[in-house]
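Every protein chain of the complex appears in place save one, which is left out.
This part shows subunit A:
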Amino acid sequence: MKIVVLVKQVPDSGLERHLSSDFTVDRASASNVISELDENAIEAAMALADAGQADEVTVLTVGPDHAVETIRKALSMGPDKAVHVQDDAIAGSCAVTTSAVLAAALGTLEYDLVLCATESTDGAVGGMAQMLGARLGVAAMTGARKLTVDGQKLTVERQTEDGHETLTASTPAVVSVWDSMNTPRYPSLKGIMAAKRKPVTTLSLSDLGLAPDTVGAAGATSKVVQAEPRPPRSAGQRITDEGEGGVALAEYLASQKFV
């Protein structure tokens, strides 16, 4: 089985992040890292490779020049090669146009399974797997906490607010994962040293047959027109125990579906 893992470079969510004056993510001044959940997607792919169920794992990234750092990091975890779609005209893309670029890039690759994160840690739109499924005409199983492969049959435990549901599909398919699926491996020293030698193919829009005005800021289907900082945390709700404290606590937790 051939797997393609989608990987995105994002500003480090542990540090201060900013928007540029046009309300796109300021990637130039940020400290950029691999979107955290993408590591779970890579781990899922590598676990299948380790189990002998995948014979090729490719990393696919759409991003500026410096996204190659993230590609190296991803490759150090074990994948065999990478494809980097890089074109200045892509800057300012919305999720929908990005999915068009990814779908076109996937069209140039062989795959049985496309793995990605359920959402990125920057935009957190959470719709990529669905859009790719639609564009590629294959099943999209989203929000997976477990994935098993049996020949051409994929079984996914989809995490929901109340528990999980089981979905099946046959390959080829797109599966998006949550961090509950696995614990990503740390890159090994061998993996780090091998990453430099692994092939990275760079593709431009013209390689993909896409017109520049269909993507990027020009083709975007949505545009951020205003942004405000997150309001400060509210004080929270205080329960004073006058004999009924436990009940009040339990009721609160139940109302929030924690119990």
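Just so we're on the same page, a contact is a pair of C-beta atoms (placed from the backbone, for glycine too) under 8 Å apart; a residue touches a chain by one contact, two chains touch by 3 or more; residues count from 1.
As a convention for this text, contacts and distances are computed from a predicted model.
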| item | value |
| --- | --- |
| Listed names "Membrane-bound H2-uptake (NiFe)-hydrogenase (Group 1), small subunit", "NADPH-dependent 2,4-dienoyl-CoA reductase, sulfur reductase", "Alkylation response protein AidB-like acyl-CoA dehydrogenase" or "Large ribosomal subunit protein uL3", matching UniProt entry of the absent chain | "Alkylation response protein AidB-like acyl-CoA dehydrogenase" |
| Omitted-chain contact residue, chosen from A:8, A:73, A:135 or A:198 | A:73 |
| Missing-partner contacts on subunit A, residue numbers | 72-73, 76, 185-193, 195-196 |
